[in-house]
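For this view, one protein chain was removed and the others were kept in their places.
For reference, chains read A, B and C in written order, and residue numbers begin at 1 within each chain.
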Amino acid sequence: MTITLGPRPTEVQVEPQRIGTLLWMYRTMVRIRTFEERVADLVDAGEIKTPCHLYIGQEAVAAGICANLRPEDTVWGGHRSHGHYLAKGGNLRAALAEIFGRATGCSGGRGGSMHLIAPSHGILGTVPIVAATVPLAVGAALAAKLQHRDIVAVAFFGDGTLEEGHVHESMNIAALYRLPIVFVCENNLYASHMHLSARRIKETLAEAGSFHGIPSLTVDGNDAEAVSHCAGNIIQRARSGNGPSFLECLTFRWRGHVGPSWDTDVGVKRRDELKDWLPKDPIARTCRLLCERGMSEDHLAAIRRDAAEEVDAAVEFARSSPYPGPDRIMDHVFAIPNSAHA
Amino acid sequence: MTITLGPRPTEVQVEPQRIGTLLWMYRTMVRIRTFEERVADLVDAGEIKTPCHLYIGQEAVAAGICANLRPEDTVWGGHRSHGHYLAKGGNLRAALAEIFGRATGCSGGRGGSMHLIAPSHGILGTVPIVAATVPLAVGAALAAKLQHRDIVAVAFFGDGTLEEGHVHESMNIAALYRLPIVFVCENNLYASHMHLSARRIKETLAEAGSFHGIPSLTVDGNDAEAVSHCAGNIIQRARSGNGPSFLECLTFRWRGHVGPSWDTDVGVKRRDELKDWLPKDPIARTCRLLCERGMSEDHLAAIRRDAAEEVDAAVEFARSSPYPGPDRIMDHVFAIPNSAHA
Amino acid sequence: MREINYAQAIREAHAELLANDPRVFVIGQGLWSPWYAGASLKDIDREFGRDRILDSPISENAVTGAAVGAALAGMRPIVFHPRMDFMLLAMDPIVNQAANWSYLFSGQISVPVVIRVSINRGGEQGAQHSQAVHAMFMHVPGIKVVMPANPRDAKGLLVAAVADGNPVMYIDDRWLYGELGDVPEGLFETPIGKAAVRRAGEDVTIVGISFMAREAERAGAQLAAQGISAEVLDLRSLKPWDKETVLQSVRKTGRAVVADSGWHTCGAAAEIAATISTEAFDHLLAPVKRVALPDAPAPTSPEQEKAYFRTATHIIEAAAAILAH
Partner (left out) sequence: MREINYAQAIREAHAELLANDPRVFVIGQGLWSPWYAGASLKDIDREFGRDRILDSPISENAVTGAAVGAALAGMRPIVFHPRMDFMLLAMDPIVNQAANWSYLFSGQISVPVVIRVSINRGGEQGAQHSQAVHAMFMHVPGIKVVMPANPRDAKGLLVAAVADGNPVMYIDDRWLYGELGDVPEGLFETPIGKAAVRRAGEDVTIVGISFMAREAERAGAQLAAQGISAEVLDLRSLKPWDKETVLQSVRKTGRAVVADSGWHTCGAAAEIAATISTEAFDHLLAPVKRVALPDAPAPTSPEQEKAYFRTATHIIEAAAAILAH
């Protein structure tokens, strides 16, 4: 039983995306990468303690999907959601402060890296119980339908998440109620230390949706333009009332399951895989594409510089922010205080 | 969205089964039918109180599968398992006494209709939590593999059961560990009052296995010979170490979800469906087949008479058996009494 | 006021909530069936349409999760489980998600979901169709638990649960569906967290939960006939529970029986009994007694069922025992 290391040929003909979209995706990916590399350093330095699951290498997925979303559309993630949060418009400073456990964090210091929120940007909460937000995303899509609003829910999840049964339950419900939802499976070949081939015998994941009557396809998840193209179609499909789709994005995480290590210790195989995947860097690839399409290297360098400065400032902000008080541990057990009238 | 009422054409070329097998299946189906029609009457009469989910109409599935099993093979069922129990060799008298709630019942009066057991016949317990025994069956298959025994586990479950996510988890695990198990999905078009079309948008169920790399096929579940033919192949496949299969059996339950009513009150649709399905009676069909193959009507009539007599005697036995004592309610909370050494 | 039964009161609460607030919808198993929810949702789909009354596939986890997600997205879902046993498949969306969400995000988002579940037991259904595990949810911070014992509260607590804005588990009991009582028309709330004094008394306090609150009333009446003056409280809310009312009563009577329809060990009655014993320590004249299910699964056959379930008789025995202390 073998799993091809490189992406399978995509099943789609990619239409060129607008230059503005490409630039937006480039900037988004650069911000994610810069943010996370800094997080990695700060974990190494012992300054960040909360478990951080880095998205480095997978940025094209979040960027490509979110390029097609509106602020009121919701996205749902898990333990590895820095990228989803930033791509959907979450405040970078607030995320870093959250990872530092500070009261100025997006979750008020109650969540850490694995629990991010930005309600005004459609990020209603990411949490690290595998698969937990998939049914929640279905519920958000159901709400949209009942409210007659043309908004879409996106459930981001990993290849391993398909092993949780309620993801299958969720897909059936979404299909049955014809909900405006897109299931985005980021197949990075691993669930923590376990390669896909140690967890199932079939390589393909896109069929997960087919059983439930959901149109399903596979795309090169390191190709931002391809992801954006597919996402554009299926999000439009959802938005216009034609129901859910399933998109498998083939990608690879560069770092370990959790923390900044390169995780090559889980096996020789991974070292070889990394060698294959590093050259497929989604950011370098988009950079090349933008140059080909006439964007100046200076402009792109400015984007990278801006991101670095933004992250520098965020680190300062986080460092200088206070922790939530130890006397406040009983706050917010309930969001609506002591009243029956919200 | 429509669901064909009749079975879809089977995907298999049915080989004629041996006359002994056909006769065994006929006798098995007649015993199940006779038993359950009596149970229906006794429920109507108020003598039986435990909820009874009748299998009438689906007998060819249990008979066709179990015709290919050995005593040490295990079968796993649910709320509607009188047929599985009897076909696998469970004692008829003990089942009826159980349904009467008597101490002489197969479960000592602790289970009623929905909890049947016959360990020496490979029936290690049927229970009414939908889908619960599917992972258990996987575990029995895993045990067989670890014990290096060539025994097979059969998980019987309904179409509705596929809506529980852990059935999908179970199939993946069975495929991954290449376990000797057969998933038998009895698609009777209903899960209690809900038609399949109200629960999913796609008619086909056999694909459930394909996603996990499990060979999957559909058969006319009212054709005992066809079921037996398919079961023979896939059980052999499992027994010889080649892993799981998935078999969808298209069938129909004649009576209500629970109890003896004809359940036509759940909708006009069901009345029409019944009209289609009654002529497909698996027992009449096997009877005709046996006659065609030279069996005398007298012989078949004797089988029916024997079954009626057996059931008469069982009713007497059950009626005259005692209830388990009210002072024994604390017994058997644990099977192994107060000792660390089984 | 008119008398209606407990099931009708539940149905009326649903109907008025659905009519009053477009954010309210109902999802769960058996909503289009005449049987699953007894009379408590009879024809509700015909009245409000199957878009808002969603009978679901057999997918407790995802369906409950979808209700939680819809709540996060601004709806007021009532997700229905016809039995507690089935709801055990939905522990993740309830315990890990709904209960934690507000806390995790510092109250920036609320989860106005009502998780409705029926205790459905007896009738020779057996151990997997009998369980009353409300104690598990009482244990979990971030979720409220209410258990009405009469028609008025069956309505008022459902209205309060939907209005509350936080996750609320609403637990009804099929053995109470036929109970009659006065129920106001129109929306009204039974306050969450407040017990009701069903009978005033001096000699012993009986705290009843859900079905056992009704049995406690019966026990109170029978004890009165024997010249014993019991104060009978219907706890109504399990979390938060009304410590003040309970302690005030016990400080007066000096004796307490706590009656619950769940299992004995680590059940809801354990919490009440432990709290009374500690906080009314100096007022207690006798040990607190619990009346709860034996620590065994539910049997199936009729004589064993009868021996297993608790009724007013057990409460009377317990009261007598501590009165004799």
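Everything that follows uses one rule, which is that contacts are C-beta pairs under 8 Å (C-beta built on N, C-alpha and C of every residue); 3 or more make two chains touch, one makes a residue touch a chain.
No experiment lies behind these values; they were computed from the predicted model shown.
Q: Please identify which of the visible chains the hidden chain touches across the whole complex.
A: By the stated touch criterion, the chain not on view contacts A, B, C.
Q: Per the definition of touch given earlier, which of A:R18, A:R70 or A:H193 contacts the omitted chain?
A: Selected residue, touching the omitted chain: A:H193.
Q: For the chain that's not shown, point to the residue among B:H53, B:H121 or B:H166 touching it.
A: Per the contact definition at the top, the residue touching the missing chain is B:H166.
Q: Of B:R33, B:R110, B:K202 or B:H229, which sits in contact with the chain we cannot see?
A: Considering the complete complex, B:R110 is the one touching the chain left out.
Q: Where the complex has a chain not shown, which of B:M25, B:V134 or B:C287 is the residue touching it?
A: In the complete complex, the chain left out is touched by residue B:V134.
Q: Hey, which of B:E37, B:D150 or B:D331 is the one touching the hidden chain?
A: B:D331
Q: When the complex is taken as a whole, what residues of chain B touch the one chain not shown?
A: Looking at chain B, the ones touching the missing chain are residues 74, 76, 107-111, 115, 117, 119, 124-125, 127, 129, 132-144, 146-147, 153, 165-166, 169-170, 172-173, 176-177, 324, 331-336, 339-342.
Q: Would you write out the residues of chain A that touch the absent chain, in ascending order?
A: Interface with the chain not displayed, on the chain A side: 49-51, 101-103, 109-112, 114-115, 127-132, 160-161, 163-165, 191-194, 198-200, 265-266, 323-330, 333.
Q: Write the list of chain C residues that the hidden chain touches.
A: Contacting residues on chain C, toward the hidden partner: 61, 85, 88-89, 91-92, 95-96, 99-100, 103-104, 126-128, 131, 133, 135-136, 138-142, 239, 262-263, 265-271, 273-275, 277-279, 281, 284, 286-290, 295-297, 299-300, 325.
Note that in this section only the chains that are shown with their structure count from here on.
Q: So which chain is the furthest away from chain C, centre to centre on CA atoms?
A: A
Q: Once you find the CA centre of chain A and the CA centre of chain C, what distance in Å lies between them?
A: Chain A and chain C have C-alpha centres separated by 40 Å.
Q: Got the chain A residues that touch at least 2 other chains?
A: 165-166, 169, 172, 176
Q: Enumerate the residues of chain C that touch no fewer than two other chains.
A: Answer for chain C, listing residues that touch two or more other chains: 57, 59, 61-62.
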